[in-house]
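Here the complex is missing a single protein chain, while all its other protein chains stay put.
And now, chain A:
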Amino acid sequence: MISDIVNVIFCLGNCVLLVNLRRMRLEKCWFCSSTVYPGHGIQFVRNDAKIFHFCRSKCHKNFKMKRNPRKVKWTKAYRRLHGKDMTQDSTFEFERKRNRPERYDRNLAENTLKAIKKIDKIRSDRASDHIKNRLKTGKVQRQKEARKQLELGIHLVKAPLALAQDSSLCLPKIKVNVSQAQTEENQPMEE
């Protein structure tokens, strides 16, 4: 994130006010890796001068309990470690900690804001694709199992008399003329 010390000069008639707005930086929560916005959370300074940022008391309390974020399932650290979330991508390189304040340039600021939005969109699309791909094999497996269950349990869907007359296998999408009593037996089939 670009963070700069902004010197704003207000001219009020004869009086000139110099307001020094302090630097704003979006930190990452040490425990869950979410962004900590200004006014949120607590910073803890350990005796070796290492600073820990926390986004909310939940993370702070977990830290005090000496829990390892890499073992706590809902943290980004765990998810990245266990391959649940995308880890390597070129979009991550845009977000780096920069310590040099840059002189305010309107064009630069405007372009950066546009770029942030775009990069964010790209990154979140890629991240959701990553998750979708990860879940794909499970989805295929479940469909396979559903199909097999249908084959085995076709007698629950079609009346045995109808099945005898028309021996072709009916998948749920095809409309089947069944009586009311039969349709209630459809419930145990998976959706």
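Worth pointing out:
Operating definition for what follows: a contact is a pair of C-beta atoms (placed from the backbone, for glycine too) under 8 Å apart; a residue touches a chain by one contact, two chains touch by 3 or more; residues count from 1.
Convention: contacts and distances are computed from a predicted model.
Missing chain, UniProt protein name: "50S ribosomal protein L14, chloroplastic", from among "DNA replication complex GINS protein PSF1", "50S ribosomal protein L14, chloroplastic", "Vacuolar protein sorting-associated protein 33A" or "Aspartate aminotransferase". For the chain missing from the display, the contacting residue among A:G39, A:G138 or A:P160 is A:G39, taking the whole complex into account. Where chain A meets the omitted chain, the residues involved are 22, 24, 38-47, 49, 51.
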